[in-house]
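Complex shown without one protein chain; remaining protein chains in place.
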Amino acid sequence: MELYKKPAYLLSEMIKKKECSAVEITQSFFNRIGNIDEKIGAYITLNNEGALKAAKVVDEKIAKGEAVSPIAGVPIGIKDNISTKGLLTTCASKMLYNYVPPFNATVMEKLISNDSVILGKLNMDEFAMGSSTESSYFKLTRNPHNLDKVPGGSSGGSAASVAAGECAFALGTDTGGSIRMPAAYCGVVGLKPTYGTVSRYGVVAFASSFDQVGPIARNVKDIALLYNAICGYDKLEATSVKKSYPDFTKGISGNVKGLRIGIPAEYFGKGVDSEVKEKVLSMVKELEKQGAKVIEINLPSTEYALSAYYIISSAEASSNLARFDGVRYGYRAKEYDNLIDMYEKTRDEGFGDEVKRRIMLGTFVLSSGYFDAYYKKAKVVAQNITKEFNHAFEECDVIATPTTPVTAFNIGENINDPVKMCAGDICTVPINIAGLPAISVPCGTICKMPVGIQFIANKFNENILLNTARAVELINGEAEVCEISGQEGK
Amino acid sequence: MSSKVSNNDYEIVVGLEVHAELNTVTKAYCSCKNSFGLEVNSQICPICTALPGALPTLNEKVVEYAIKMGHALNCKINNVTKQDRKNYFYPDLPKAYQISQFDIPLCEHGYLDVLLDDGEEKRIGVTRIHIEEDAGKLLHDEAFSGSLVDFNRSSVPLIEIVSEPDIRSSKEAKAYLETIKSILKYLNISDAKMQEGSIRCDVNVSVRKKRQKEFGTRCEMKNVNSFSAAMRAIDYEANRQIEVIENGGVINQETRRWDDVKGISIAMRSKEDAQDYRYFPEPDLGTIVVDKTFIQKLKDEIPELPHIKQKRYIKELGIPQVDAALLVENLDKSRLFDECMDIGGCSAKNVSNWILGDVSKVMNDLNKSIYDTNVTAEKLVEIITLIEKGEISTSAGKTVFEEILSSDKAVSQIVDEKGLKQISDSGVIEQIVKDVLSENEKSINDYKNGKTNALGFLVGQCMKRSKGKANPALAKELILKYIEQ
Partner (left out) sequence: MDINVKHLAKLSMLKMDEKQLEKFEKDMQDIVKMVQKLPKIQGDLISLDPENPMILREDKLSEKPFTRAEILSNAPEEIAGCIVVPKTLES
């Protein structure tokens, strides 16, 4: 089997056992990228030199018998809204088409200190706003399971590259489902950690209250490996939580005996495809067979979650994206009459429509006369949603829902209907509102397109999520690299 | 324009917003150096230039300093608070929002008692003190078509002190501003240098007919760069508003720009196009919780503040108001004065005169603190006491003072070495007086015939004969005794 097809945990072992070198692995991935990325469109920027250099360092350390991190030498792809020192970081926007950060995001510092091999920067929806990766200024990313379908978004490049074997695992960011949804659409595993566990420092902000960085991989063990490396308190981030974390690779046997699984009726209502419902519920049945207890629960405020999410996230985004003004970095309009003209033209030309819509919505809900009716009310709803989850976790250990109401849709299908586009986030946004951890893991396919089951746990209970997801994986088997038609076996 | 309107029919109502830069080591939200006057853009980082992904962290000293000021201005301290974003675009504001405080300021409901020139005390309400960040600096050059941005000042911590509209004249405004400034310096939380922009103010002015209850429409004036400019701006603006009203016009709520060179205010923007700042809670920062015992500890550490000190000097020590003001204005002078008073033994007035006189002169001439010389409160008290007791003359005292500046000799040693001790032995002086009188009969007669300055001549002769050591008061007393016998 070619190296790029192997899971990260195996590559890690092989490097340590000197069965292959990190350089060989890295080259295998670059070959794969070279062969298929024209079709997939996952990468915006490749880090050939840097990656090979890092791989060499790992090989030298191994040769010298030095101890290395479990993720040392394992090639990773990075969503392009995470600042990488010296490497283009565009947020898939014209606004940052030429921006090279002079500093690393804290997660990048962590990866580098773990001798991670950074393959490059992955495509996404512009500024992480979207659910299909179609709003990227640079390119489309296609779903490796069906090139006519979207990979989901906004971490579409991350999920697609993992599914297609263009990296062993990847980092994405999740503000309203942007890790879990593309993971579900692309048939891989995606973890959105508890708010405050992975540093946001250096991650280009969309909605500060909701943004979290998380791992995307083809199996749960790889998720745990990567999560171990990136979580932890960061004194550069005021909302970072100061606590110690366990080794997440431990205790993921997949044993669900006695696990209390909550099923909220609100997540299986209308709008959710009946086949998706069926796949998710039959997986829950399987878990029940293995000793899990299924409990029906209620999360009545769910119906308001989407509204609250769009109001709060857009409000924060309108302010967070105000710094893109053409003054200090990135795109600046070529011709302008005065300062205001420079601002307006730069932002008009630099941002795409979806970003503009969110900025305008956010400006609207914060503007004088509307603040109480929109922003304030949305925050009250958010508080209620959080309370309801807290209450639910008195009765159950995890909550199971579909990750998305439908499977991946066709490219172009929803692009002109912003409201329909965001309806796909209905199952994922409440989790960001409540700051909880959630994981999406594949639970079957409909017409060859993957379906994801989402598990939600109480704060800091990522270990429970990983174990539950592992149980699903034991039933379905770990995801394998997608064959891309016409490019294999040459 | 019409002739001068009778201002007596109107009352001026002023509220002030004072921004003071805090003198912390680092900036408010990043670890860059907080320092004035360094090379452009030499103290910047991803945070204070708002590079994508950079996040703020709040400097603990900012909270501490603001609470100190809150205590000084008798505020209630909100031990649980937060920060908010104030959104607007400007090239000196890299994030396009200022991190500030909106509905829950760190300190609120305070007041300040200021002493006016006429000796009256006036209480001015302090609405709130909140923490926020400064913007960068825009540099302009006539020869150049654009503006240049320097971010060294970006994210430097500020406190904004908002007063109630309790101020009724430009003089009250000045007294308030000067008191605020001296408190900042006493607390050592701000350099409070107007010329470096480390303290700035916005002035809100309205007028109303006397006995009218409700306030008039106010105008806010920006770009007021000194306390005297604040006085000029208030007087100008009040007169302008009175004239508008007297001519049958109405005042529009607006922001005006003060042009101190021309001495006029110019409308900048009306209420209608007032900016919509879209304040909302800063999601990148969490809840600020300050330990209540820490708040009390900060309160206990507040030194006696200048305006309280001044009152004490006047009321308890009988120092004239002007002198008291001069003493408290300077931390070294008031410290030296207080130390002298603690040692005791000489009159407060004399100590004050010495400090405002010779000590001040020396500090000015040498351009250094009195504490950087060998002068101590003990030595100063010793000199003044010797003068008061008549053991040395005032001019001898000055000689001793000059000497101790640079020498570490004891006062008594200098007096001895220089032979400055006054002759206060009446026997010795009596002999001198007798000698002088016997040689100056003409002067005795002049005096007896009403030429009173003959007495001065006679005292002078005694001093001359004693080589300046005779106690002149005693000599005078004895001369009179003999003449009138």
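A and B label the chains in the order they appear, each numbered from 1.
Keep this in mind: a contact is a pair of C-beta atoms (placed from the backbone, for glycine too) under 8 Å apart; a residue touches a chain by one contact, two chains touch by 3 or more.
As the structure is a computational prediction, the values presented were derived from the model and not from experiment.
Note on the undisplayed chain: of the listed residues B:Asp276, B:Glu388 or B:Glu430, the one touching it is B:Asp276. Which of B:Ala274, B:Val289 or B:Val322 touches the hidden chain is settled by the complete complex: it is B:Val289. Annotation for subunit B: contacts to the undisplayed chain at residues 24-26, 30-33, 39-46, 49, 51, 57-61, 63, 80-82, 89-91, 104, 138-140, 144-150, 257, 268, 276, 278, 281, 285-289. Of the residues in subunit A, those that touch the hidden partner chain are 98-100, 102-103, 235, 238-239, 242, 301, 303-304, 306-308, 310-311, 318, 322, 325-330, 332, 336, 338-345, 347-348, 351, 353, 356-357, 359-361, 363-365, 367, 374, 376-381, 383-384, 418-419, 422.
Quick note on the criterion: only the chains that are shown with their structure count from here on.
Separating the CA-averaged centres of subunit A and subunit B is a span of 57 Å. For subunit B in complex with subunit A, the residues that touch the partner chain are 46, 49-58, 85, 87, 89, 91, 94-97, 149, 276, 278-280, 283-286. The part of subunit A that touches subunit B in the complex is made up of residues 81-83, 89, 91, 96, 99, 101-103, 105, 200-205, 207-209, 235-239, 315-316, 318-319, 322-325, 327-329, 339, 343, 363, 366-368, 371, 375.
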